[in-house]
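With one protein chain held back, the other chains of the complex are shown just where they sit.
Going in written order, the chains are labelled A and B, and every chain counts its residues from 1.
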Amino acid sequence: MDKVNAPVGGHQAIANARRLGTSLRKKRIRKFVGNKLAVFGLAVIVVFLFMALFAPFLTPYDPLEPNFGQTLKGPSAEHWFGTDSMGRDLYTRVLYGARVSILIAVSSSLIANAIGVVMGAFGGYFGGWLDKGLVRLSELFACFPQLIIVLVVMAFIGPGTFNLILVFAITGWTGTFRLVRAEYMSKKEETYVKACEAFGMSRLKIMFFQILPSVMTTVIIQVTMNIPGYVMSEAGLSFLGFGVPMSTPTWGTMLNAAKSMKVLLYAPGVWLVPGCAISLFVLAVNFFGDGLRDVMDPRQQ
Amino acid sequence: MKLTRKLLALLLALMMVLSAAAFAEGAAVEQTLYLTFPSSNNANTYDFLYPWDNETLPNNLLWLTLIQADKDLNAAQPEIMETWDISEDGTVITMTLKDGLLWSDGTPITMDDVVWTFERYCDGKGNYWSFVVAAMKYIKGYDAFHAGETDKLEGLTWDEKTLTIELSSPYASFLNLMCQVAPLPKHIYENCSFEDDSFKVDEIWREIPVNSGAFVVTEHSEGSYYVLEPNPYYAGKPSKITKVVCNVAEASNYSTLAQTGGVDMFVSTSQDDYAVMTNTTGYSMKAVPIIFFRFLAFNFFDADGASKGFVDDVRVRQAIAKGVDWHTVIGGLFGDQASFTQTGVLADDVNYIGDWYEFDPDGAKALLDEAGYDYSHTLKIFYYYTDQTTVDVMDAIAYYMGQIGVNVEAVYTSAVAQDVYEGRTQDMAYFGLSAYDSLSWYQMYLRDNMDSMLGCKSVFADGVAELEVAFSDELKAESLAKLQNMDKENIFFLPVYTLNQQVWVSDRLSVPDDCFGNGWFFYDYQFEDWEIVK
Partner (left out) sequence: MAKYVAKRLLLTLVMIIIISFAIFVALNNTGVDPISFKLGLDNYTPEAAAELREKLGLNAPLVVRYLRWWKDMLSGNFGYSIAHGYSIRSGLIAKWPATLEISLTAMIVSTVIGIGIGMLSAIWQNSIVDYLGRMIAAIGNSVPEYFFALILIQLFSVRLQLLPTSGRVPAGAVTFWDRLPNLILPVAALAIPMCGNLMRYTRNTMLDVANQEYVKLARSKGIPEWKVYIKHVFRNSMRPVVTVLLFRMTLLLGGSVAVETIFSWPGVGQVLTQAITASDYSVVMLYTLMMAVLMLTISFLVDLFAALLDPRVRLDK
């Protein structure tokens, strides 16, 4: 926002703007640090990422190796969170599961938002029939349960980790689209855009080099706030048997074990562990996202 | 008339007093048996033709079969037929009708009803148990009748008293299968359509329940319950239980229903039910070993019929049999609720001669090397059960094979028939088979769709034909030994385990010792002696 709003001017003006920028950044960081929940969220996220990245160094077990002598055991010194129906260490599986679950959520959110931004930019900036069409399309997506769209698309392109990301991206762009479109609609009336247009700058250039940076705040917040939804959706779909292949440990495929009444009723640890991992991670991202929004975009609280 | 009534009332009163005295508080127990079923997708309450799962007990009460089976499903007692006899060469079966049998509307059960029922089995329009239909195909003239070329089954000749069935070739279990055939009242249902299960919505079928068994439907509220009470025209020994209430509840498993009360007896093969029921008081369980296989079916050819060149070498299949620690996997996942088996015969059957493949990863590895197995290939398994136990079995196979350098990928498919038989991208598929007898397992080798994956038909044709005509126990043992050796040599299918059937009986119900067989079929439950004691 800071950089772009400084119109064509002398070096002094730019320097001023830069100074303003750094002090603003400092102010924001201070504000963020003051938000205890947001800092807690960030800390949890960092811990989760660390655990996912360094999983092999944090556990002596193989996430896939069965040990039929140790099935459905409760927490112990060897198995901190207990074991599942094949005697595999739950702590280990949560670590390895985090890799796939977080990867899916983050990449889905990034791609979905990229689609939303492009569509929103074109719709908001160009307006007209294109805009109308895109708005109708997004309404179409909003008027029936996302789960059904996801399932139908999933049936269409087939299962698999990459396809799951693709499906989330195809079906998840509408929220960002609406926000970005609204921003573009208001921004295109602003003076600096009019000025660029008057200079004969190409419309694509204006869209992506002039307006986009000022919309990035909204987008970054959107990307963050969408991640929890995808974590939960991945788990939900895997729970219904539509997600990633069952043999890949993810938080969702681990939860699938709760479909067995035996596990559901008499071995709660098996589903409590991945369930709590999901909830904690989602809670952390939500707190972090809220904090981020408070700091970066005070209008939207 | 009046006097008789009075006398009768007096007699009844006297009997009640006497019985009350005899049983003290026992007589106060209302003899009502409660059964409960989870509602199926189609919300049907009962299905006479194709009883499924726990519907089989009420069906046993509603219908008489031609011959009554004992709990091992062998022809044992007269039921609709007084006598039965089979010729030396096994091709002619003669049965005589019992006198004085009546339908529940009071009309006599005649040979016409019996013949009409045979015709329904043979015209291919209704949905019947496939293993019975498989036997019916041996009746002379079946093909012509089935194709609609003639309206008379050549192999059937009958008069009022005697039915003679002529088979085109002998079929050893034909008589036993007559225990699974319940004649229908022709005068009621002859105008019903049986095509594509449409009888289920046929009003005649639903509104006029006329049947032959010890009980009749006296009350029926679709989708919620039906009540059975003694059939006044039933000639057999009356049951102590005087009312059977069959509730339909919207739940997916029996254990939930049992916990809320109202189920006196049910059968299940579910590990979930087992876990929940062992934690539920007031029930006891009898385990019945049944033929309910889980097995790997290999596939040698791709969609165009060209050889894939991986599992078609028998040494690779042997390596899979040896490379996975099946005993540990099955024991770990099922405890004593499943039996490990390596042939098409139950492990506790006297004829079982399996258990050749001990867990031996080094031996498996040697076999693979010997076969020149391409370790860069990923073996693909299709599976279609979604429960966690199946996923666990798949994971275990992938893990153990991974230990000897073989990559295994287990892929869930919902469109299993299409993917397995037509897509053919798999090297194996994980199947389930519930069967009436060992013959059904071996007949699987003769199926066209299996043959197209394995080329197994020609290998097994003679052996199966021998078992089909194995009339004596010795012949059967000999034939099964031969077939099991063929199982071992070829490993077209690799059986993994069979599940026990659990029969759960509530403490308020007393049943004769050892009366339970496979609860999915018609047999003598000795229901007359069942009693509610609490």
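One rule holds in what follows: a contact is a pair of C-beta atoms (placed from the backbone, for glycine too) under 8 Å apart; a residue touches a chain by one contact, two chains touch by 3 or more.
Since the structure is predicted, the reported quantities are computational estimates derived from the model, not experimental observations.
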Candidate in contact with the missing chain, chosen from B:V29, B:A417, B:A461 or B:V533: B:A417
Touching the absent chain when the full complex is considered, from A:L53, A:L72, A:L151 or A:I220: A:L151
Residue among B:P78, B:G141 or B:G262 touching the omitted chain: B:G262
Contact set of chain A toward the excluded chain (per top definition): 139-140, 142-148, 151-153, 155-156, 228, 232, 235-236, 239-242, 255, 258-259, 261, 264-266, 268, 271-272, 275, 278-280, 282-283, 286-287, 301
Touching residues (missing chain, whole complex) on chain B: 34, 36, 38-39, 41-43, 130, 196-197, 201, 223-225, 247, 249-253, 256-257, 259-263, 414-418, 420-422, 431, 447-449, 452
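In the analysis below, only the chains that are shown with their structure count from here on.
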Chain A and chain B: spacing of chain centres that average the CA atoms, whole Å: 50
Complex contacts: residues of chain B adjacent to chain A: 253, 255, 271-276, 279, 328-329, 331-333, 386-389, 391-392, 394-396, 398-399, 402, 409-412
In the complex, chain A residues that touch chain B: 64-66, 68-69, 71, 85-87, 159, 241, 245-247, 256-257, 259-263, 265-266
